[in-house]
Every structure is written in C-alpha cells, then in structure tokens.
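All protein chains of the complex are present and in place, except for one that has been dropped.
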Amino acid sequence: MSNVYLQDFQRGLIREIPIFRLLLGMCPVLAVTTYLTNGIGMGLAATAVLICSNLVISALRNYFPAQVRIPCFIVVIATFVTMVDMMMEAFVPALYERLGIFIPLIVVNCIILGRAEAFAGKRPVLRSLVDGLGNGLGFIVALIVLALVRETIGAGTILGPDPETAIRLFGDNYQPMLIFALPPGAFIALGLLLGMVNYIYKRLNIK
Amino acid sequence: MREIIRLALTLFMIGLTSAALLTGVNNWTGPIIEERRKSDYLETIASYFPDVESFETKAEENGDSFDLIYDSAGNLLGVMGTILQGGYGGVITYNLAVDTEGIILGLRIISHSETPGIGDVITRESFLAQFIGKSHEDPLQPGEDVDLVSGATESTGSIIGSVRRSVGHIATSYLDFQAEIFDITVVPDGTFQGVAAGGQGDIVVEVVVEGGRLVEIKVLEQKETPTMFVLSYPIIPERMIAEQKLEVDVSTGATASAEGIVNAVRNALEKAIEEGEGEQR
Partner (left out) sequence: MENLLPIIFIYILVDNFVLQQFLGICPFIGVSRKMETATGMGMAVVFVMAMATVATWSLYTYVLVPFNLQYLEIVAFILVIAALVQLVETFLRKISPTLYQGLGIYLPLITTNCAVLAVALLAVRQEFTLLESTVFAVAAAVGFSLALLIMAGIRERLELAAVPKMLQGSAITLITAGILSLAFMGFKGMMTL
C-alpha cells in the first residue's frame, strides 16, 4: 500500500522530474534563477499552488463535467495563484517585486495543469497530495541547482542580492562572470545541466 | 440543450466560488499591502527628514511627483521627489531628497531594469553617496563632479543628468530659488561659435545674434546617436529662437543632446560677451 505512495512521490522527484526529464515549466526556471533566494521563493510558491490545486481537483473530480474539465482546472489553479500572489505582496514584498510577472504566470506553468489533467483529475485525494509534493519538490530541486550554478558564478555570492543575507564566496577580489547572470547564461547553464542529468540518468539506468 | 445548461451552470458556480474566495483574501491582504506601502514611504521620508510631520504631494504631468515635507510647526523641511528616468534597459525610478537650501540629502533607487552586474551599479551606495551634499548650483558634470562608472556610462550618466535637472527643478519650482536667466540683450551683434558636451561627445554650434535677439542657431559638428539627435534638433534651436531665451524645456526624449545644444549656445554667447568687452577696452 505505502508502495503506491512512494512511487507517486518519487515519480515527480526523480523519474519524471519535470524540468530535466519532460522539459515543462521552464520559463520561471530560466527567469528567476539569478539568485538562490528568488529560485527558492518561486519554487515554494509554485509548489503551494500545485499541492492545493491537486488536492481540490482530486476532491472535486467527480463534480467536474468531462467536457469542461480543463476550464474548471484552470479556474481552480488561477484562484490559488491569485491567493499566493496577494499573500506574497503582503508578507514578502521584496521577493514579490523581484519575481514580478512570473508569479501570475504560475497559472500557465505546464507542470501544474499537466498534473491536474494527467493525475489529480483521476485519482484519490491522498495520492494526489503525494504526487503534488513530489512534483513540487522536483521543481524546487531544479530551481535550486540552476540558481546555485548561476549565482555562484554570475555574482560570486549565495543568498543574494540582499546584502544582509548574501555570502560572498570568493572574497572581494572575485570578478563575477556576468554572462551567467544574464539571459544567455541561463540558457547555456540549463542546457549543460540537462546534458549532465541525461548522462547521470543513463549511467544509473533510470528510465 | 439541457446538457449545455448544466455545463454552463457548473462553470458559473466554480467561477463564483473562486471570486468569493478571492474577495475574502483580498479584503484580508489589501489593507496590509496598503498599510505597508504607506509606512515604507513614510520611513523613506523620515530617513531624510527625521522631523517630518506631514507632507503634501504635487504630481506632475510627466509622471514625476514631488512631496513638500513639513515639520510639526508647519515649516518646510525640504522636498522629496519620486522621479522617473529612462536608463539603458528601461525606466529607472528613484527618490531624491533636497533640503530647503537646495542641497541634496540623498537618493535611493526604487526600481530599475538595468543589466544585472553592469548597469545596476547605480544602486550601489558608493555611487549614490557622491551626490550627497551637492547643491542645485553645482554643475554636476558626469566624469568631473560625479564619477561615471566605466562599462555603465549610459546607466550612470542618465542618473547624473536626471539628478542635475531634478535638483534644479525642485529649487526653482518648489523652493523659490530664482533661475538664473541669461540676458541675451547684452550680446553684441555677430556670428559666434560655441562648444559643449552632448551625450556622445562635443557639440559645436554657430549662433547669429542681431540687435540683442537670437536669429539663427546651427549645429556644425556633433557625434550624437542619429536616432536620438533628431529628437532635439532642430526642435531645441527653434524653441530658443521662438522664446528668445536659453532656459527652454529640454525634455525631448534625448535630453543629453538637447542640453548639449543649449550649453553650446550659452558657451558661444558668453564668449561673445567677453570678446565684446575686450574690444571696447
């Protein structure tokens, strides 16, 4: 029995980790990973939406008419995104400003609608919750990895840009390799990471 | 038919629930957001004017706004402007605090979209601190009075120019300093050349004066970006001739070029007066 949950959990986190394996939901991953704090904030926001929408959709799955289920899913997701958007503006304003338009755009993150359509719309509540957790964690992991690479190389810090939390890794004489903080660096870093993940998965024989 | 009604009704119900929920959350977070904005703003004002009691906001047409800051006795403490300025990557918004003597107390970048790691030096303390203590009478020339940061000349230059104009604007519009008006009538007749720095190098102009009036202004040499230069030439010379003064509105979208032209004309006329006096002696 617990085996089913474990499988649901690790599917999103390892086997089908959306960013690296399915190439879904990449816009925010590329856009906000200039700093680790931004990446974690984005990851948590998206995960909160994913878990909530998975829960509600699977709880109400029998009430959504099949023909209009997609619009129903979208409304549910958009409702949670708006809530997250408002709460972030109220309680973490600095982060909210930095993430900007990418918070409302969680609505169209393919991972969330994808999980609703492929999983939560057909399965019981508890399994959908575990699935949401797994996929959300997978998303956060991807954001953290890319943000770590980009921030350490592109800014020479961790947990910036707020000078109170930022840790300068290489001292003051480090000249950051700016390209990694700029859009081209995001594409190139993710491309190389993707290659690495491909290689590791192949070596470990994970399909 | 019945099916369609059922579908529409379900969707409608879901939408209604969603709207109701969001209204609830909005009623909860809305006041918090509003409160925080207000207190943040007051805090910014208080960091420059610790005795602030009340303020009065004057919004201007171009989007800038200026707050007149008063203490509890109703005395004017100074002015804080919230100013929009085009930078390299987009609009830069910043606060500029000026006391009643027309001296800069400080400035703070609120938002910008300059290139991270390059243009965002404008947010650094070391760059912004250079302005503190400068007054509306200081020339504030980039590279001389305030450092341009190499590699980010566009971003830093636009801030320097904007601060210079804004301090002048605050001083003349809100602090009752008289703008110094250049007296054209004392200029002897003749054709004069003048030079001043534009956005991308020197601008050389030729000015014709007859009977104490500006008659013609021609730009002889310039290295400005062509798309930018057309925004201020020939509009600025036309304005100067029409209004018969040098202190014309230079907000054209290419302010650096426009100011360059005005300064070059001023330079030409100043030289003309000096030479004229020399001849008389």
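Which chain is which? They are A and B, in the order written, and residues in each are numbered from 1.
As a working rule, a residue touches a chain if its C-beta (ideal position, glycine included) is under 8 Å from a C-beta of that chain, and two chains touch if they have at least 3 such contacts.
The model shown is predicted, which means the values in this text are computed figures rather than measured ones.
Although it is not drawn here, the omitted chain touches the following shown chains in the complete assembly: A, B.
Within the full complex, the residue among B:G87, B:G102 or B:G117 touching the omitted chain is B:G87. Summarising the interface, chain B meets the missing chain with residues 15, 18-19, 22-23, 26, 30, 86-91, 115, 154, 227. Residues of chain A in touch with the missing chain: 23-28, 30-31, 70-71, 74-75, 78-79, 81-82, 85-86, 101, 104-105, 107-110, 113, 179, 182-188, 190-192, 194-196, 198-199, 202.
Rule of thumb we're sticking to: only the chains that are shown with their structure count from here on.
Centre-to-centre spacing of chain A and chain B amounts to 40 Å, using the average Cα coordinate of each chain. Interface residues of chain A facing chain B in the complex, by the touch rule stated above, are 34, 63-65, 67-68, 71-72, 75-76, 78-79, 82-83, 86-87, 89-91, 93, 97, 154-155, 176, 178, 181-182. Taken in their complex, chain B has these residues touching chain A: 6-7, 10-11, 14-15, 18, 21-22, 25-26, 29-30, 32-33, 36, 111, 115-118.
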